[in-house]
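The complex appears here minus one protein chain, its other protein chains still in place.
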Amino acid sequence: MNIDSIISDLIFIKPEIAIAATLVLIVLVDLISPKSKTALPYISLLGIAIAGVFVVQQFGTAEFAFKTSLSSGMFAADDFGSFFKIIVLLASVFVIFFSISSSEIKSVNDHLGEYYTLMFGMILGMFFMVSASDLVLIFISIELLSLSSYVLAGFVKNTVRSSEASLKYVIYGGVSSGIMLFGISLIYGLTGTTNLYEINSIIQIQSFPHITFLIATLFITVGLGFKISAAPFHFWTPDVYEGAPLPITAYLSVASKAAGFAVLIRFIKITFINSIDHHGNWELLNIIDWRSIIVLLSILSMTLGNFTALWQDNLKRMLAYSSIAQAGYMLLGIAVLSDQGLTATMIYFIVYLFMNLGAFFVVMLIANEIGSEDIEDYKGLGKTMPFLGVTLAFFLLSLAGIPPTAGFIGKVVLFIALVDANMIAVAVIALLNTVVSLYYYVRVLKNLYLVQVDEEKPVIKLSFANGFVIILLAAPILIFGVYFTPIVNFAKNSINILGF
Amino acid sequence: MINIAIAVLFLPLIGFVVTVFLGSKIKQIYFFENIIMFLSLAGAIILAFFKLSSFGDTTISSEFVWIDLGNTPLMGDIKITLGIMLDNIAVMMIVVVMLISFLVHIFSIEYMRGDPRYNRYFAYLGLFTFSMSGIVFTHNILMMYIFWELVGLSSYLLIGFWFEKKSASDAAKKAFIVNRIGDVGMFIGIMMLYNAYHTFTFDEIFYQISIGNLPFNSEFWLTVTGLLIFAGAIGKSAQVPLHVWLPDAMEGPTPVSALIHAATMVAAGVYLIVRIFGIFTADAMLIIALIGALSALIPATIALTQNDIKKVLAYSTISQLGYMIMALGVGAYTFAFFHLITHAFFKACLFLGSGSVIHGMHNEQDIQKMGGLRKKMPLTYYTFLIASLAISGIPLTSGFLSKDGILAGTFAFANLTGHWLFPIVGFFVAMLTAFYMFRVIILTFHGEPKNREKYEHAHESKFVMVMPLVLLAGLSFFFWYTPNPVNPNDGWVLSEWIKAPELYTPESTRYDFMIPDEEYISHIGTSSEMMYSEKYAEALHAAHYPAMILSLLMAGLGILTAFLFYQWKKISVDKLAERFKALYNWSLNKWHFDELYDATVVAGTVGFSRLLGAFDLKVIDGIVDGAASVTRGFSSFIGKFDNIVVDGLVNFMAYLSGFIGLIFRRFQTGKVQTYLIFVLISIVLLLFLFKSF
Amino acid sequence: MLNVGLTHFLVISVTLFSFGMYGVITRKNAVMVLMGVELILNSANINFIAFAKFGNYGLQGQIIALFVIVLAAAEAAIALAIVINIYKTITNINVDEIDSLRD
Partner (left out) sequence: MQLPILSLITFLPIFGMIIILALPKAQTKVIKSFTLLITGIQVILAIFIMANYNYALGGIFEEATFQFIEKWRWIDIDGFSWLGKFKVDYFLGIDGISAPLVLLTAIVTFIATISSWTINKSIKGYFALFLLLDTGMMGVFVSLDFFLFFIFWEVMLLPMYFLIGVWGGPRREYAAIKFFIYTFLGSIFILIVMIGLYFSTTEILADGTRAFTFNLLAMMDPNNATETGILSPLNPSNLRLIAYIALFAGFAVKIPMFPFHTWLPDAHVEAPTAISVILAGILLKMGTYGILRVSFPIFPEITQQLIWYIALFGMINIIYGALCAMAQRDFKKLIAYSSVSHMGYVLLGMASLNTLGVSGAVFQMFNHGIITSMLFLIVGVIYDRTHTRMLDELGGLGVKMPAYMGFVTVAFFAAIGLPGLSGFISEAFVFLGAFGEPLIRVITVISTLGIILGAGYMLWALQRVYLGKFNEKWEGIRDLDLREYAMLAPLTIIVIFLGVYPSAMLDLMNTSVNTMVQFMHDVQVHYSSLVSFK
């Protein structure tokens, strides 16, 4: 490894460089003209756009950057990574839109420079996460993501719940990453390397004490489970989601979860793969029973998420539990351990991006108006905020998976994968879970429309820009719900993980 | 011929449709209905005349395909035809129906005048006449069933015509539902026939049975099929145990009672048995005879004590229908149908007469409050008397002829088979009939008026009401039917019009006497008197005069007792009633049939349905309200939970999920250190779970 | 002289890890909790270095440890800032009592 190769490898991290550059630019602009905070979102959007262009350009490449040996490197520039980068970028764009109109963020207007800086810190962390093929890089990028998000979670400094969320997040996150790091160290001790590909080639030929390896793997899973908020590592999620500013909550629930999933998938597929047959089924090494572990986590996540969500009165908290449950569904796709399942998870992610962000955004806009996220305060809002009511209902129904929304397609594709892998019992459990989830989603609908409100309230107008953003989020759900060829194709063409 | 039949069939329907639609617009539209009825009557008479005079014994029929399912897999050709079949029995019946219907229409013009739904009343009568003609003309059993139900409808509408009265609407409902019970039996019978033969047409069914093709290839099931269809007749002809609706049906206007519940519709059951007589096995016939005997006896004993003039007549109707059914059961086929005709006329006369009385007495129906009306309403009295003589079986009347025939039939049957129950019941009921009819006459027309005021206002009815009475009374004399007042077999009705029945059942299932001996038939030739076998003809012949004398004695005894009791007051009725109080009350309370049914079937059904209703609400609606009741302990969260979800099965799931959720919630303590403990525990558990891999 | 081998280091690191965990779970003061987190991170560091040395894996282990130290410092800084922030808002840094966000 020499300097030349490092420099030449930089072309593979063009998107990351763009993000980093934007980060620096934001800091600079904020320093130079502290008054002009309004420009910051646009600079951010520009940076994201540029990064986006680079990401799109990168589709089709399959190269290692920062090679540590002939056939492996720290960083894998492949379509799989690019796919999740697109997810992250799309989420970032929307979250920036959210931030512009969020009253919480407006209240800390003076610190907008830091806000966007930290957000780009997160993006940068996520970009490296989704492409990292080395445990050290994984750890570092996760830390980069985490450290930025700890601060952002408590960004609205003066409110108690925001600060509390931040504290819980940092303690919980710190311990999780500590455990993960310990696991990584054990892997390093066993194999002498932290590179996933090299670990794979070593464990293919050598045998290890099973318990140690299991402990190491489970420790790493704790760290990843924390990121994707899968039960039983989810405990931070409801509290932090409730306490954090809404745009950040939305961001955490989509982008950071996506990055976590990317890492998990890469970790499992690269490290433990034995062979892949022509139908795309992964034959894993006989060390860890990944299918059982993930099925367990997934069923636990969706059951716990759905059943606890039944009890929530705070809509944000309810959506937090719902996002735990959604993580459970997506984990199912991984549990199938095949390209088909992977595609299903990725398709689900595209859909999840739109519907979850949409739900959070509408909740935020409503909270902006009525100053509450409590479901009881939603009574009769269907009348006073007709557009928001309809779209919220639409997003929630998509989350529940009712046709003709894209949420339905996401679930169907998932169940197709499950049934094809003969995991019918799991599929039935998941389906029954969707029935439970319907309860709490419909409860919101009920308060919006069914409950009679005596007093006549005036209709609250919605700004054109916000309406437009909502349509940007809602339209894909409807379109992909009816014609889902594009997302299926996109996901299908992006499953190439470097090395396979 | 067929065209006339179609016209006769559909004219009343046109009358119904026109009247019902224009009823509220044109006040005088009822005239249209009456004209229509006249045309129908004329048609029927022409039909009968031509049929009986020119076509002899041939059966004229015509059919068209109503439903054609084509050549179906598994079941072959499925075609359902509707058609008209004209034989002697049908044309005689249609004349009876049309004549009485016409007379009732005429009678009603005056009787119903002033009713707010005057036109609608005539419309309903039209509907009934149409439906009844359908029963008469039909050539297949499905069509029979269709019209069977339609007469049920018109009966329902007419019984409940004054539906403001709860008793009337109750009676209508009761009539329909009780009839339905019989109809279901009939329908099951039809299903069995269809399943066996894939046809509904009488001819084809008969043909199949005659070639030995039985339902489920078993004689037993043939018996059952016959009895199931007979169940329809039990309902419609108000036979025990389904007779309870007919007395209640007297809530309807009296002319309706005369038309539907005395002369025609209730006779449809008998007509049905006559139509399919050939498929009954000996076992089936015995049961039919038994039902008939019971239906003759029980209502007759009830009629003894009833005070409502219409109720007496109603029970008498059941009793007379019982005679007919019994007659069919014992094989006296021709007399049964003959009695059907004669009974139709004199019973219609009695009912219309009672209507006239009720009309004259301003809606008074209690005979205990009448008396002495002979002077006020002479025409009504005499016609009523003639009809009563006829029903009692006094010579020179038509009733004498037909009833005597039936009694002789039972006599012969008993002689041949040893079932002496039937003649005993027959003669006993003959006495009872004479007694209660004359009780009515004496209490109503003789003696002193008991209600002076009403008596003063009483008056003879108008011409349009009396004219039908006179006509019907006239038809109660013997000379319309036979020149010989003591032997009906000499007359044209029995010797030429009503033919001996054709039997289709396998010979092994018949009574011995019903197996024709070939040489005997070839020797004598078929004639009505010589049905079945020589044995039977001899027995019948031997029974003729003894039966006649005995029946005359019984009738005389009945009349005499009635006079002793009520006219001359030689025996105190009250004392007698006091002495046999239990028996008296038993009769007065109609053998407690209504109470029995109310307490068992009705209460049972309603109670069961209530139970199910509650069950549905409470139990099914929450398969675990079992779990729900456990959960009820957790009232703290249920209260809150009711907002979120619901009760029932959904509820149970909700409670359950809520409960699970509640457990999961416990983990979310808000303390980050607790969370971390949970994480550690999870890791240990996961390790434990997967360590063996 | 005691022959110090890999096992000794691993025992120390595991002990450190356990102490860290214990501290995180039991301490009330948020700062002490954060100290526990540091212990956990550093126990891993010991592992890295020990494995690198005794497994002859080259320098990678030591380098990783350096990275981790930097990250641990950054994390501590941010965490302490957050603790200060929470002290400012509710004047209490007792982790046990900060549980307003709960079910």
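By letter and in written order, the chains are A, B and C; residue numbering begins at 1 in each of them.
One rule holds for everything that comes next: a residue touches a chain if its C-beta (ideal position, glycine included) is under 8 Å from a C-beta of that chain, and two chains touch if they have at least 3 such contacts.
This structure is a prediction, so every number in the text was calculated from the model and none was measured.
Every shown chain that the unseen chain touches in the whole complex is listed here: A, B.
Contact with the undisplayed chain is limited, among A:L10, A:V53 or A:I424, to A:I424.
For the chain left out of this panel, the touching residue among B:R180, B:H446, B:K462 or B:H541 is B:R180. When the full complex is taken into account, the listed residue touching the unshown chain is A:T434, out of A:T68, A:S148, A:S256 or A:T434.
If you put the hidden chain back, the residue from A:I87, A:I171 or A:L397 that touches it is A:L397. Remark: the residues of chain B touching the chain excluded from display are 20, 24, 66-70, 72-75, 78, 117, 120, 142, 145-147, 149-150, 153, 156-157, 160, 163-166, 168-170, 172-173, 176-177, 180-181, 183-184, 187-188, 191-192, 194-195, 605-606, 608-614, 616, 620-621, 623, 645-650, 653. Think of the hidden chain as still there; on chain A it touches residues 278-281, 338-340, 343, 397, 402-404, 408, 412, 415-416, 419-420, 422, 424, 427-428, 431-432, 434-435, 438-439, 442, 445-446, 449-451, 483-485, 488-489, 492.
Note that only the chains that are shown with their structure count from here on.
Counting C-beta pairs in contact across B-C and across A-C gives the higher total for A-C. Computed centre separation for the pair chain A/chain B is 78 angstrom, with centres defined by C-alpha atoms.
Annotation for chain C: residues 21, 24, 33, 95, 98, 100-103 touch two or more other chains. Within chain A, contacts with two or more other chains are made by residues 167-168, 171, 175, 179, 238-239, 308, 311. Those residues of chain A whose C-beta lies close enough to touch chain B in the complex are 167-168, 171-172, 175-176, 179, 210-211, 214-215, 218-219, 222, 232-233, 235-236, 238-239, 287-289, 292-293, 296, 303-304, 306-311, 435-436, 439-440, 443. Taken in their complex, chain A has these residues touching chain C: 136, 139-140, 143, 147, 150-151, 154, 157-161, 163-168, 170-171, 174-175, 177-179, 181-182, 184-186, 188-189, 192-194, 238-239, 242-243, 308, 311-312, 317. Those residues of chain C lying in contact with chain B across their complex are 21, 24-26, 33, 95-96, 98-103.
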